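Every protein chain except one is present and positioned as in the full complex.
Every chain is named by a letter (A and B) in the order it is written, and numbering of its residues begins at 1.
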Amino acid sequence: MLGQYLPIVFLIVLAFLFAALSFFASRLLAPRSPNDKKEAPYECGIIPGREAPERFPVRFFLVAMIFIVFDIEIIFFYPWAIAHGEMGLFGLIAVLVFSLAVFESFVYLIGNGALEWGPIRREAQTGDVVSATRTTSTTVSRAGIRQVGLEGRTGGDS
Amino acid sequence: MNDVANRNQLAYIAAQASDARVNVEFESEGMTLNLGPQHPATHGTLRVIVKLDGERVLRADPMMGYMHRGYEKLAEVRTYPQVTTLVNRIDWLGSFANEVPFILAAEQLMEVEAPPRAQWIRTILFELSRIANVILFLGDMGVQLGAVTPVFFAFRDREFVLNQIEAVTGGRFHPNFDRIGGLKDDLPKGWIEETTGVLDRIRTFCDEMEDLVTGNEIFQARTRGIGVIPAEVGLAYGLSGANIRASGVDWDLRRDGGVGLVHDQVDWKVWTHPDGDSFARYWVRLQEVREACGIIEQLLGGIPSGPVMAKVPRIIKVPAGEAYVETENPLGVMGYYVVSKGDLVPFRVKIRSASFNNISITPWVLEGTYVPDVVSILASLYFILGDIDR
Partner (left out) sequence: MILAADPLLVDGIDLTVVLIVLLKAGVAFALLLVAVMLVIWFERKLISDMQNRIGPALAGPWGILQTLADGIKLFFKEDLLPTRADRVVFRLAPYLSIIPAFVAFAIVPVGGDFSDGGDGTVSMFGRSTFLQVADPPVGVLFFLALSAVAVYGVMLAGWSSGSKYPLLGSVRASAQMISYEAALGLAIATVFLSSGSLSTHDIVVGQSATTWNVLATGIVPFGIFLIAGTAELNRPPFDLVEAEQELVGGFHTEYSSIRFALFFLSEFMNMITMSAIAVTLFLGGPAGPIVTQRVAWVWPLFWFFLKVMAFLFTFVWLRATLPRFRYDQLMDLGWKVLIPAALGWFLLIATLDVAADLGWPTIPVVIVGVLVLWGGASLLSGAVRKAQAERLEEADRGADETAGSASGLGEA
């Protein structure tokens, strides 16, 4: 039976050779003149002052945990899906009970906000700083500035 | 030789030290991320330092000045007609609109007034540059959210507007066409009919944007309720233009305080939106492009005859005095405070550019948002780097 995997082994070897030979060719062909600035990590032209953190927010790991639950469910589903004809009612009930257990815990997780990510709608935080009826003529003080060239102009600068 | 090397070294150390100070200020748990100066989303060299918790922004700080070109100081060693060449590089997408407030200020000081025909053509070009500027925003907003197609449509249709500007002024990007006391030249033959055709094209573009972008569910989910700026906060930070109108403030200098331009001669509407979010800013700009088309169309129908240049001495010497003129430019309120001591050159030019104030709200509005929204909020505030740094 394992003979069926022979072509896959061949393909893996071919792909590996392709990648390795590409690196080799690139090494032969490409210029090499590294300097500090080239090798600095990219951060939009600023040389970063600190190491990139190696810790991620815990939320991402929570997703990974929930994923494992579902992955296990999938792993149980596949054999049953293939053999569901032979297993009949018993198999169906077993799978339904199992799914119910997973689904129930999933709903519990969601209800506790384990998968709440996004921004919350932000409400106005400042009170009345300036009235909304403000215009330039009410707030810009023009004391002491000689206003010229306004004579005879329709509209004006008032 | 040694001196130069030393100086370079000192400058480098100083730069590093200032970076370090900024970094220390942000030092604590979480990750500090520099968005910019070399970042695809800042279309230019804006640097926003954000402190992240996961992908949530705890604090954001815009750093400006990576593109400072010193126009205010340079203007002090240029004669008045030469200054327009400088200033139309401030907001490089709507260049003509940059020249207008400076020229108006100089005209105020010299006590001359452009003939009516020049005022009308000025207003037409002013609105054309608004269209050329804002339709690029309409396309770019899509790009910042990951939909690349709209911006190509925007570039395609902007060409037609630029063609019309070029036909009048000879320059596509930097016309330098406005003169103290009028305009350099009159309109070419057949220009009015062509422009009417272009306006139809732009209206079609607006409809296209409404179908392709505004109605898209993902676009709405990404922009509605995101980056909400209440009216009071926006006014406190000095927002202007479509950004403040999107927060429901009905304030437009074209209607409320304009000098020198003839927006009061035509029938048009100032659009506002009550929500103050990214979507509202997009929507208001979209309506403004349509409105600008309407303004131009009405103006084209009634350009008065006469000269395009008032009687102005050949060598322009501006009498001593001060003037501040602001207009409603594509990005918001742009004002020039010009002080003259009676020389060939201005004594002092202070430029109030819209984007500088518009971007100053970023620490407030970005706090508590997420990295993808940082990009969309910055895009919806619509800044042009040249307009921030001058």
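Keep this in mind: contacts are C-beta pairs under 8 Å (C-beta built on N, C-alpha and C of every residue); 3 or more make two chains touch, one makes a residue touch a chain.
Keep in mind that what you see is a predicted model, and the values were worked out from it rather than measured.
Shown chains touched by the undisplayed chain in the intact complex: A, B. Within the set B:Glu55, B:Glu72, B:Glu322 or B:Asp387, the residue that contacts the chain not displayed is B:Glu55. Taking the complete complex into account, B:Tyr370 is the one of B:Phe96, B:Phe160, B:Trp283 or B:Tyr370 that touches the chain left out.
By the touch rule set out above, subunit A reaches the unshown chain at residues 1, 3-8, 10-12, 14-16, 18-19, 22-23, 25-27, 29-34, 36, 38-44, 48, 51-54, 56, 60, 63-64, 66-67, 70-71, 73-74, 77-78, 81-85, 88-89, 91-92, 95-96, 99, 103, 106-108, 110-113, 115-121, 123, 125.
Against the chain not shown here, subunit B presents residues 31, 33, 39-41, 55, 142-149, 152-153, 156, 212-213, 216, 218-219, 221-222, 370-375.
One rule holds for everything that comes next: only the chains that are shown with their structure count from here on.
The mean-CA centres of subunit A and subunit B are about 32 angstrom from one another, to the nearest whole unit.
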